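What you see is the complex with one protein chain gone and the rest in place.
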Amino acid sequence: MTPDTPIRDPHVILRVIAKFLIPLIALFAFYVQFHGDYGPGGGFQAGVILAVSVILYALIFGLDEAKRAFPPALIRVGMSLGVLLYGGTGVVAWMMGGEFLNYSVLAHDAIHGQHWGILVIELGVLTTVTSVMLAIFYAFGSRQPEISDEDW
Amino acid sequence: MILALPIQAAPASPLISTLLLDIGLLTLLVIVAFAIVRMRSLFAIVMLQGVYSLVAAAWFVTLDAVDVAFTEAAVGAGVSTVLMLAAMLLADRESKPIPMNRQWGPLAVVIIAGLAMLYAVPDLPAYGDANSAANSYVGTDYLAKTATEVDMPNVVTAVLASYRGYDTFGEAVVIFAAGLGVLLLLGLNGNAGHFRADVKGRRLSTATAPSGSAKHAEPDEVSGGTARNASGVPPSITQYGEGTL
Partner (left out) sequence: MMSWLSTHGAAFAIVLPLLMAAVVALLPSVRRLAWAVATLVAIAVCATAFIVLQTQIDAGVIVYEMGGWAPPHGISLRLDAVNAPILLLIAAMGVLSLVYAEPATHAEVELKKRGPFYAAMLLCIAGLMGMVVTGDAFNVFVFLEVSSISGYTLVAMGANRDRRALTAAFNYLILGSIGATFFVIGVGFLYAETGTLNMEDMRAILANLDGGSRVAQVAFGFIVVGLGLKLAMFPLHTWLPGAYAYSPTMVTAFLASTATKAALYLLYRFCFTVFDPSFEYVAVVLTYVVTGLAVTGMIFASLQAFFQTDARRTLAFSSVAQVGYMLLGIGILSVAGLAGSYLHLINHAVVKGGLFLALGAMWYQFGITRISDMAGLSKTMPITTAAFTVLAFSLIGVPFTAGFVSKVALAEAAAEKGWWWAVAVIMVTSIIALFYMGRMMMVAYFSPPPAECLREDGKVLRREAPILMLIPLVGLAMMSILIGLRGNVILTDISENAARVLIPGGGL
C-alpha cells in the first residue's frame, strides 16, 4: 500500500485524489446498475464502471495491490458466475413451467416476476462484465512488470 | 458488441440547432477517424480512439439514444482506452509505415462499402420520421406494451432484459468467451506458459517443430507416453511466477 519512499513520492496528489474518487466511482457503478430500470444504465455500463474503479486503483497503487483486493482466482469465478446467474434465471423459469427466460412465472404475478428476473439477470451481466474487464486488464498488465514513469 | 436498440422519440422536424450540432459532431468524427488512420504513434491513436468514442457518444445524445450514448462513453471512451493502453505497452510505441501497395485493397473495400450505403440513402426514411418502419411497427409496440407487461419506466431496459433477454444472454456469453480467450492465451498472471505439444510416438519430421523450446511441467499427467518433464523454463516466465492461470 505505502510506497517505499513516501516523502519523495512524485504522485502524492494523484494518490490522494484517487483514494477519494475510487469509492465514488464504485458507488456510481451501483447507481447505474440499480437505476437502469428508470434511466439509462444497466449491467453492461455498471460492470464497466466498476471495473474502471479497480483499474484506476491498479494504475495508481500497483497491480499487485489490486490483485490482493480482487484476486485472479475470484475473477475467474466471477466470469462464470455471471453467466450462471443469467442462465440460471432462465433455468428457474423452466422449472416453474415457463419458457427459458420467461420471468413472468418467477413470482406470484407476472409484473413482479419480470422485475425479479430483470434484477437478477442485470446482476449476472454486472458480474461477468466486471470480471472479464478486470481479467483482460490483469492479463495485459501482468505481462509488463511495472509501468515506468517515462511511459506515461 | 453491446446491444442496444435506439428507440427514437425525436420530433418529426429536428431543430436547426440540432442539425448544426449533428453536422459539427459528424465532421469531428470524420476528422478524428482520418487522424487515427494517418498517425504512427500508437499512444496518440489509442487516445484518439477514446476521443472518437466520446464524440460519438455526444452525437448519440443528440439522436436521443441516451442508452447507447452512455454505453459508448463507458465502454468506448472509458475502459477500452485503458485496455488498449495496457495492450499497447507490450508492443512497439510506433507502428511501422505500411507500403502503399498494401493499402489499395482496404481502401477499395471502404470506398465500395461507403458507396453502397450512399446508394441506399435516398430510400431511407427521414430522420425522426414517425411513420418509418423502424418507428412505427415493433418499436411503437414496445412503447405501448412495456407499461402493462413489464412495468419498467426505461423501455430500453425492458427490451434488452426481457423482450430480447435471450440476445443479452448471448452478449454476456460473448464477453465470457472473450474472458476465456485472454485466460487461455495470456493467463491472468502473465504466466500462460510455453507448453510445447509433443507427439506420442516418434517425431518423423522436424519441419514444423515449434520455435519455443521450453516444455512446461505437468507432474500429474503421464498419459502422453513420452516424458514431459520441464527441461528449463525461460526467465520470462519465472519472472512472473508459476501459479495458476
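To keep things simple, chains are lettered A and B as they appear, and every chain counts its residues starting from 1.
Following the convention adopted for this analysis, a contact is a pair of C-beta atoms (placed from the backbone, for glycine too) under 8 Å apart; a residue touches a chain by one contact, two chains touch by 3 or more.
Please read all numbers here as calculations on a predicted model, not as lab measurements.
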item: Touching partners, among the displayed chains, of the absent chain; value: A, B
item: Selected from B:46, B:74, B:156 or B:183 as touching the chain missing from the view; value: B:183
item: Contact footprint on subunit A, counting only the chain that is left out; value: 76-77, 79-81, 83-84, 87-88, 90-91, 94, 98-105
item: For subunit B, residues in touch with the removed chain; value: 1, 3, 113, 116-117, 119-120, 122-125, 132-139, 141-142, 145, 162-167, 169-171, 173-174, 176-178, 180-181, 183-185, 192-193, 195-205, 207-208, 210-212, 216, 218, 220-221, 223-224, 244-245
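Simple rule for what comes next: only the chains that are shown with their structure count from here on.
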item: Gap in Å, rounded to a whole number, between the CA centres of subunit B and subunit A; value: 18
item: Subunit A-touching residues of subunit B, taken from the complex the two chains share; value: 2, 66-67, 69-71, 74-75, 78-79, 82-83, 86-87, 89-90, 149-154, 156-158, 160-162, 165-166, 168-169, 171-173, 175-176, 178-180, 182-183, 185-191, 239-240, 244-245
item: Interfacial residue positions of subunit A with respect to subunit B in the complex; value: 32, 36-42, 44-45, 48-49, 51-52, 55, 59, 72-73, 75-76, 79-80, 82-83, 86-87, 90, 100-101, 103, 110-111, 114-115, 117-118, 121-122, 124-125, 128-129, 131-133, 135-145, 147, 151
